[in-house]
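Here the complex is missing one protein chain, while the rest keep their positions.
So, chain A:
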Amino acid sequence: MNRLVTTLMILILGSVINLALATEDKFHFDEPKKDALFLELTKELRCPKCQNQNIADSDAMIAVDLKRKVYDLLQKDYDKEQVIEYMKQRYGDFVYYQPPVNPMTIWLWLLPVLFVFAALVGIVITRKRQGVEMDSEQLAKAQEILERDE
């Protein structure tokens, strides 16, 4: 009985894997260049329904539909930019993992640079001040020792 169950499980698993492979094969291009572009695009386009998955990874219906659309568009000789533009027109900037640079998003790049800059300035200032303080203190100490010796 147990063996029967195991055999059944293996059979079911096998068919599931086959099915998965079959869906992978569904989007096939004649040109290897387009194949590569398809993989690249489905990795960089974000599934609008799921929070953090690209459409290549997601099995949501919308992701499957988007994959099919990317396939259709590539078959129609759209280039990468055109496909991304097509998706952005419908799903907004959200759909592409690379955010556009605009007055709102510029801070994503500016803030880290500003932070590093501010930290550097801070370090330089404290170093300088500490240096001076230590020197005068040591001088006083040295003076004291000198005076004691005399």
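We adopt the following convention: a contact is a pair of C-beta atoms (placed from the backbone, for glycine too) under 8 Å apart; a residue touches a chain by one contact, two chains touch by 3 or more; residues count from 1.
Here, contacts and distances are computed from a predicted model.
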Should one name the undisplayed chain from "ABC transporter domain-containing protein", "YCII-related domain-containing protein", "Thiol:disulfide interchange protein dsbE" or "Multifunctional fusion protein" using UniProt, the answer is "Thiol:disulfide interchange protein dsbE"
Missing-chain contact, candidates A:68, A:127 or A:141, resolves to A:68
Contacts from chain A to the absent chain lie at residues 26, 48-49, 51, 60-62, 65-66, 68-69, 88-94
